[in-house]
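Note that one protein chain is taken out, while the other chains of the complex remain in position.
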């Protein structure tokens, strides 16, 4: 085999390797860049949160940044910490319990306002290696070594929560007939 | 201090108190009026139910009043009573169990029709002070000393439930290819 033939083969191989490296680098760059926390959809937003992200704080941030009037959401995810509270009417306070490294099997709630601050009302259920479901009224939620996908459906009118004196709890106020 | 100065201070204080009272009265009136059970949204309806409201009855009423062809819904809330049924195929009946003063951590279902009557099919999960989740096929649901927020997504075509003779249970009939 002539030296020129060798050179041709080597240069061809190098070009292929360079192309493969470029392709691989490009794909890695694309995947690494795809860390946006939310995108707009025709019915609202799709949110993807990652390890360490606080779900409630990110929903509040979305409400403020995107000037969401009111919204409903549903979601799933893997959580580092999920804290639920069951309301004790005698103490007028939530008895909290925190679950760690759990799947959120179901997350459902609404985004509304209380004065000029977003007010998130969320319920959910978490499961661990035993698969048993636990949950209720959500007080706090932080994504773990996985992700959380939340679908937000936006409503065009702004509604606020008020404390209903009859029950001493926040209620979403709607106008219109009873 | 002169009498006129006293009078000025007193009259200023009274004006402030009157303003505060007016402000407070106004806010209270607004909050008290915001007891509408549902509002229209761009994708359907947002429903807020209160202490004593029956969830199934209110979804049926919404279906009739708003002439909803078919709809899907999701929700949360605090319930005075939630009754679930697990179907016993040998007896061809639901074995019911009622849970009292529980959070509805998840409520999911559809509104369709059976002849000229709305037909609600709902599943859910409830939790109590132990945070353990229980639920399944919902037979009845009444809001407790809190509220229930339900998001309804309306579909423009009307679909009906039929008893599928192969299983002896109601199934939502859809046209089109299998």
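Residue numbering begins at 1 within each chain, and the chains themselves are lettered A and B in the order written.
Keep this in mind: a contact is a pair of C-beta atoms (placed from the backbone, for glycine too) under 8 Å apart; a residue touches a chain by one contact, two chains touch by 3 or more.
This is a predicted model, so every value here is computed, not measured.
Enquirer: Decide which residue listed in A:41, A:98 or A:156 touches the omitted chain of the complex.
Expert: Touches the omitted chain: A:41.
Enquirer: Provide the residue numbers of subunit B that touch the chain removed from this figure.
Expert: Counting over the whole complex, subunit B touches the hidden chain at residues 43, 70, 72, 74, 84, 86-87, 89, 95, 97, 106, 108-110, 121-125, 132-137, 153-157, 159-160, 162-164, 166-167, 169, 171-178.
Enquirer: Considering the whole complex, not just the chains shown, which residues of subunit A touch the missing one?
Expert: Within subunit A, the residues touching the omitted chain are 30-31, 33-39, 41-43, 46, 48, 50-51, 74-76, 78, 103-107, 125, 127-129, 131-133, 145-147, 149, 151, 153.
To be clear about the criterion, only the chains that are shown with their structure count from here on.
Enquirer: Counting only Cα atoms for the centres, state how far subunit A is from subunit B in Å.
Expert: Using C-alpha averages as centres, the distance is 24 Å.
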